[in-house]
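Next up is a structure, given as structure tokens.
Entry: chain A
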Amino acid sequence: MQLKISVQDGAPIYQQIVEQVKYLVAAGRLKPGDDVPPIRVLAEQLRINPNTVARAYLELEREGIVTMRQGLGTTVTQVRTPLPRREKLRILAEPADVLLANARHLNVELEEVITLLRERDAAMLPESFK
Partner candidate 1 sequence: MKFPSPSSAEAVIAVSGLSRHFGPKAALDDVSVFVPRGSVFGLVGENGAGKTTLIKHLLGSLKAQTGSVRVFGLDPVLDPVGVLGRVGYLSERRDLPSWMRVGEFMRYTQAFYPGWDEQYAGQLLEQFQLDPAQRIKTQSQGQQAKTGLLTSLAYRPDLLILDEPSSGLDPVVRRDILEAIIRMVAEEGRTVLFSSHLLDEVERVADHVIMLQRGRVVLNGRTEEVRRGHILAVLAFAKPPAAAPVVAGAHAVAGYGSEWRVLFGGSRLELETAAASVGARVVEERTPTLDEILVARAGGKGS
Partner candidate 2 sequence: MHVGRLAWRTPTGAMLWEIWGRHKLSFLWQGAALAASVFFAQWKEHGAPKDVAPLLVMASCICFLGAYLYLLTSFAYIEVDARRVQLGFPGRLLLKPLSTARLVLAPMLFGGLVIVTVFAIWTELVLRHFGSVATSDLLLISAVLLSFFWWMQALAWGLPLLKGRVLVLLVVGLIHLLVAIPPQMPVRISPGCQWRILAALLVSAVPAAWIGLKGMREGRWEGPSRISVLWGRLGSARAQGARKRFGSAFGAQFWLEWRRQGLLLPGISGGMALLMVPCMLAGLKWLGAGAGPQDEIQRMMLVLPLLVLPLVLSLLMGSALARFDPLHSMGELPLYIAVRPMTNGGFVTAKLAMALATSALTWLVMTAAFLCVALMGKETLLSKAGLVTPYGPVAFITGCVPGLLLLVIWTWRNLVAGIGAGLTGRTWIIVAFIFSRVLLLDALILLVIAAGSHVNFRQALLHWLTGILTVCLAAKLAVSIAAFAWGLRRNAITARAVGWIAGGWSVCGLLVAGYAGRVCNSIRQPDLWLWVALGGLLILPLADLAIAPLALAWNRHR
């Protein structure tokens, strides 16, 4: 699992980990059942505090992306636990706000944004991933 942490980035480090893992899962690079590195190993690899990694994993578990099992490590969940729809949309609302604010700032119309979203979604399919 290759992650990249940037301190310059405004987001807190654990947030960056969460985002990147979610991306990897969505892009199919992490399949359900795959093992995610233990906290200690990932902390050493990225050279960050293990507590930060632990926090990221907890957040991921809360969102149902991974499952942490005592002694057996952490794996990507086999089946996406069905989060209530409300919860899912709530999670998506924040990045949507950021996207829309940037679009407004750059004077991009909402229609163009929607077209962009469709294009990006198509590009994310595993078949088109090189």
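With respect to how the candidates were assembled, all candidates are chains of the complex that A comes from, given by their letters.
The working rule: a residue touches a chain if its C-beta (ideal position, glycine included) is under 8 Å from a C-beta of that chain, and two chains touch if they have at least 3 such contacts; residues count from 1.
Since the structure is predicted, the reported quantities are computational estimates derived from the model, not experimental observations.
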Looking at this complex, which candidate touches chain A: 1 or 2? 1
Sort out for me which residues of chain A touch candidate 1 in the complex. 5, 7-8, 10, 12-13, 39-40, 43-44, 46-52
